[in-house]
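Of the protein chains in this complex, all but one are displayed in their positions.
Here is subunit A:
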């Protein structure tokens, strides 16, 4: 620590947005994650947004290869990862180039001056050095020779200098940056040192190098005169309980594991790696002690095929994918509709069409989930609204799939998958009992005695009985050919087909009676405009609503969790407002469904930029609609 203790102003903020940006090999995701862990441990509310290229190591030093991590933290509850950073850490010229446009004037900018060499400037596409040519005049720039100070710190550390080579020493520079940021925002540091020791347990010299860099960054803040102000963000007042931080994909994985435990069915995941869904496979494959079988298939079709085969055998079959994978699975989803077996199809949406934007978010698979099959093939659709909500959405999907014997779509997206937030952990009595009972007795009196009719439906739910192989006396055959109502035998009878199509439709529509009504947040009760959303836009929409309400305007918000069927009160909610605005990260897919089903002339606000909406942008749109 410095010998000279300076009097420095500490400013108290209610919220801060920070962004780390560097080369995709610079460890920016790890840095952001660790800053987030410190922030969670401190008790702030938070929301994160990683942003990285599809290429594992895009050309070093170019804007295409820049990886970023944004964190929004506050002393109150927040809903989004923040519109624009208050402080940007740029590890090289490319990171500066790729992120500067998002930085509002007056923001703090921490740059690694060591990386601003002629070669790097050229790779980033800078003709002149932005550090000297006036480009950065409107920002508070902190010029930090991050790389050289990291190397010096590592070399000077006891027992480390010499034990790691120059490249290894240099690679610790992200921890220098983390140390500096931890100092600037008064973050607790014990967690990071413990984390580094654990992460590099097998290479203690690397752990020591990183800790030396981390401490050097912290101490540099303390001694340098570049920072006249440090910032404090007090812990948020949140609901009482035990919290952890969680990303959407991990919450989804835990929700699926919970679904297996709650239904008392063994979980079977049949899948094929695809961005941004693969992390669910990675996570589930770690937890086989829950009786989970994970199967990495030869392709998307085999993944869902195996899951459906397992469902036939009495497992809870799950397949995880993204939009292109859903296209390949369509025929099997249709088979599952026809077989009327439980199956969960988890679609972590990304930018499309085709390969599109693999690492960026979008919600343009709604109509694919709704209609992307041959014939009349209704499938219930559920969409989580936040990273932690993926857990509850998965449990709800399993409830519907098993109760109604149907495939169910879960539509998450890249933003939810990789974004994180604090999660108030559920207690065991908050989780529903979803115990499934298989049919074990014949259900029909035939001419020759008792028979099992696989398509004799429950009169209330219209679900068919689920009798699994191994059950004596209930041997039966099911398939994709049309089946006779009741007996399940092959039938080409016109009237029977018409009846079966309508029965399958009625079964799915009937779920509307069994789901929570659409809730409306209309605090003043004076709103004339309703903003309706679904999926991951919940945070930005709610933040946008707060902003316009703070100006004294009135707006109501409703957010759909069930997209098929819609909650039973949807028509009533829509008709209670003069105008309905539907913001979506697509060209108006929910709006098309709402217009066709309810004849409501909803207004769309649509963006497909691969990024979540910004609260300010939505607030502006809302104001326009309200004032029109």
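The criterion applied here is as follows: a residue touches a chain if its C-beta (ideal position, glycine included) is under 8 Å from a C-beta of that chain, and two chains touch if they have at least 3 such contacts; residues count from 1.
Following the convention adopted for this analysis, contacts and distances are computed from a predicted model.
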Query raised in the report: Any idea which of "Heme exporter protein C", "Peptide ABC transporter permease", "Binding-protein-dependent transport systems inner membrane component" or "2-oxoglutarate ferredoxin oxidoreductase subunit beta" UniProt assigns to the chain that's been left out?
Result: "2-oxoglutarate ferredoxin oxidoreductase subunit beta"
Query - Option touching the unshown chain, where A:48, A:210 or A:332 are the choices - result: A:332
Query raised in the report: Any idea which of A:49, A:154, A:258 or A:346 touches the chain not displayed?
Result: A:258
Report summary line: Among listed residues A:240, A:495 or A:550, the absent chain is touched only by A:240
Report task. Using the touch definition up top, pick the residue from A:204, A:469 or A:517 that touches the left-out chain. Result -> A:469
Query raised in the report: What is the set of subunit A residues that contact the non-displayed chain in the whole complex?
Result: 37, 40-41, 43, 191, 238-246, 254, 257-258, 261, 266, 268, 270, 287-293, 295, 297-299, 301-303, 305-315, 317, 331-332, 334-335, 339, 391, 425-428, 469-481, 489-490
